[in-house]
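Quick one: this structure, given as structure tokens, is what I'll be asking you about.
Only one protein chain is missing; all other protein chains are in place.
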Amino acid sequence: MTPRRAADDRRPLGDRLAAYVLIAPAAVVLVVFRLWPLLLGVDFSFTGDGDQDGTPVGFGNYSELLHDPYFRIALRNVGWLVVLLPVAVAIPGLLATFIFLKVPGHRLYRSVYFFPAVLSPVIVGSIFNLLLSYDGPLNKLLAAVGMAPVDWLGDSKTALFTVVGVHIWATFGMALVVFLAGFATLDPSLLDAARSDGASLVQLIRHVIVPGLSRTIQFVFVTTMIGLLTSMFGLLYVMTSGGPGGSTTLPEYYVWIQQGQMNRPALASAASTVLFLIMLVVGLGQIAILRRSGRED
Amino acid sequence: MKQRALWSVAVVAALALTGCGSAAGGDKTSNSGGKLVVWDWKSGDKTAANYIAKAKADFARKHPGVTVEFVNQPFDQYYTLLGTAIQSGKGPDVMMFNGGGQIRDRVNALVPLDAYVAQDRQRLAGWDAFSKDGKIYGAPVTLQGHPIYYNKSLYKQAGLDPEHPATTWDGFVKDCGTITKATKATCFALGNKEGIGIQFWLSGMGSGILSPQEYDDWIAGKRDWTSPDVKKIFDLWKQANDAGLNNKGANSTAMFTDIFSVFDAGKAADIIGLMSDIGHWKDFGDFLKPENVGVMTAPVVTAGAQPSLPYDGGIGYAVANWTKDPAVAADLVRSLTSTDALSAFYVDAGAIASDTTISTASAGPAVGTIVSELKAGKPALHVALSSKTLDLMGKLSQQILDGSVGVDDALRQLAASDKA
Partner (left out) sequence: MRTARLGRWVLALLMTTLALATVYPLLFTANAAMKTRREYILDRFSATTTLRGDNIANAWNSAGMAGYFVNSLIVVGGAVILLLLFGSMAGFALSHLKFRGSRTLFLGCLAGLFIPFQVIMVPLVRTMTAVGLIDTYPGLVVAYVAQFLPFTIYLMTSYYSAIPKDIVDAARLDGNSFYGVYRRIMLPIGLPALLSVGVLDALFCWNDVLIALLMMPSAEHRTLMVGVTALRGQYSSDIPTFASGVIIAAVPVLAVYLVFQRRIADAVTAGSTKG
């Protein structure tokens, strides 16, 4: 640490200032319009709702959350999302690899895979409601091959996975874009060398692409997790309304319902603070794990 | 050292900037003098255009100097948006509410309207859904309720008398069997994806199950969740599904977008529907022809029950307490509930308006039946419950259907939630 700082101090003042100047606009915006409201929001979570509006209630909202079985279901579902996360990352990663390796038709795929991302979740949800309904096309297909129908969205054992599947389907195009940009930093000579050594696809991915794209992969992991935890509201609202029996409730959906329908803004603040902490822990944990296993720089 | 100083200056400056800002926040200012802003989720509908125009004209006669701006907000985000407006004490002067829990939970931000709407009390129905603790906070625009609609042509095809549906539960179930055999249509069209199906069931069937005394007690807040009749409502909910009276996949069928079309398409003989907005006599009439849409009272399950039409105030307008001149805003609410405006809404949108003086004579048999039953009608059972209990009931109703929760357990949880 000391030698680096010494080197740092030997630079001219202008150089040392440059970093701060470059970072200042971003820092100001983030502090004023993100950090500060966050503090206000956390503060708000320690006050009451309704008749107790504005009065401090200590950890009252948090203990109410702890005792709400549906919030606990929401937390359990977060666990499921973390388990499913690698799948949500692997799919766009593999597809981007194939496109990068110029599978026949790669130009077409590159254009078309992004399409679902431009549609409103409400429309995507409505379409899948129809496709997945009990007497809908998918179950007819199952019946045609002699399988029993599945109540995809009406069975509490399958509903969460169905919605997550649709979410992945609707958003993998965005991760694909990030992966494709990441390939720009890959050293092509490594790729050529591996190919001329007759490396198989699996070897290529394992020894060239994964190490080369470690930062991109880390980035996609983190942003995909955030997407799963904070932008499934639209789909949930339309596809399951958190049901059946609360089985597809996610913290985000819980926050929304408490804030709007239930008029419990302070409780909603507490729930979103918990959501923030979960994301912080899971996200930083991921980065630490990926960094250790990647050992990139 | 220098960087640290610089950095702290930046942080302090930023904090100071917002700090000052937030201290000044929450001031209760209103929109400029000659303008009223209205938030709702109806004024953008084609079928409401006439209604809004008439209300505006009526208001312009009374207050020529005041302009009115309607902002049609997306319903999905409406109460969230309203919540932030209420918390920052800045927002519209007049806003739309659903009757019941949604307005009662937010009366702290509203002006009591008793003094302004006294003359309208007789003419309009549905005030209770917009009142809390004896004070009125909103004026009803529509009435919302849960008639049981049936498809007369299916009854005819099955050889039943379409003008005289069964009046008892056993007779009703028997008729359903006949219809299903003859036409393959199921008995009920039920959508419970959002957990709303149970609300329709509770209110639609309740008056045929509870005794009149129990019914009135329930509405008055004395609810006995352990009574055999209340249990019967939920037992039947389960039995009807197990006996195959409902369409398949009720838990995954959406109420408003999907289930009404099952009835529209003649795939179910009966449906507990609505009176206004959607899934009502006009909607069904458009698909099945008005003369084929019947309305029946709740079949009697327990002897002594007196079936009645369950209904309350549907949507209405309220005045925010930060508005500059509540009297002017209240006048706008009165214009929005004037007979002229409401008849336009009734004709174009097929809503049962709150105004009891509007003639509905020419609109087909179903609406005639509904209107004739309004007088003897009672408030719907589910509207008396808090938002929280309704939410819980929705979840439990799904679990009852898929067998993961028993009726007794569900009732115990509901009783606990209702008490809190």
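A few points about this structure:
Chains: A and B, in written order; residue numbering restarts at 1 for each.
In the analysis below, a contact is a pair of C-beta atoms (placed from the backbone, for glycine too) under 8 Å apart; a residue touches a chain by one contact, two chains touch by 3 or more.
On a predicted model such as this, the values are computed, not experimentally measured, just so you know.
In the entire assembly, the chain absent from the figure touches the shown chains A, B.
Considering the full assembly, A:Leu284 is the residue among A:Leu13, A:Ala193 or A:Leu284 that touches the omitted chain. Of the options A:Val150, A:Leu186 or A:Val210, the residue whose C-beta touches the omitted chain is A:Leu186.
From the set B:His63, B:Lys90 or B:Lys132, the residue in touch with the chain omitted from the display is B:Lys90, counting the whole complex.
By the touch definition given at the top, chain B reaches the unshown chain through residues 3-4, 7, 17-18, 20-26, 37, 41-42, 44-46, 69-77, 80-81, 83-85, 87-88, 90-91, 256-257, 261, 264-265, 277-279, 286-287. Seen across the whole complex, the unshown chain contacts chain A at 4-5, 8, 14-16, 18-20, 22-23, 25-27, 29-30, 32-38, 40-42, 44, 95, 98, 103-105, 108-120, 122-124, 126-127, 130, 137, 169, 173-174, 177-178, 180-188, 201, 215-216, 218-219, 222-223, 226, 229-230, 252, 255-256, 259, 265, 268-269, 272-273, 275-276, 279-280, 283-284, 287, 297.
The rule is simple: only the chains that are shown with their structure count from here on.
With each centre defined as the average position of its C-alpha atoms, the distance from chain A to chain B rounds to 35 Å. Within the complex, the chain A residues that touch chain B are 13, 16-17, 20, 24, 27-28, 31-32, 36, 40, 50, 53, 70, 122, 126, 129-130, 132-135, 151-156, 159, 237-238, 240-246, 256-257, 259-263, 265.
Across the interface of their complex, chain A is touched by residues 2-3, 6-7, 10-11, 14-15, 17-18, 22, 76-80, 83, 87, 102, 105-106, 108, 193-195, 248-254, 257-258, 387-388, 391, 394-396, 398-399, 401-402, 404-405 of chain B.
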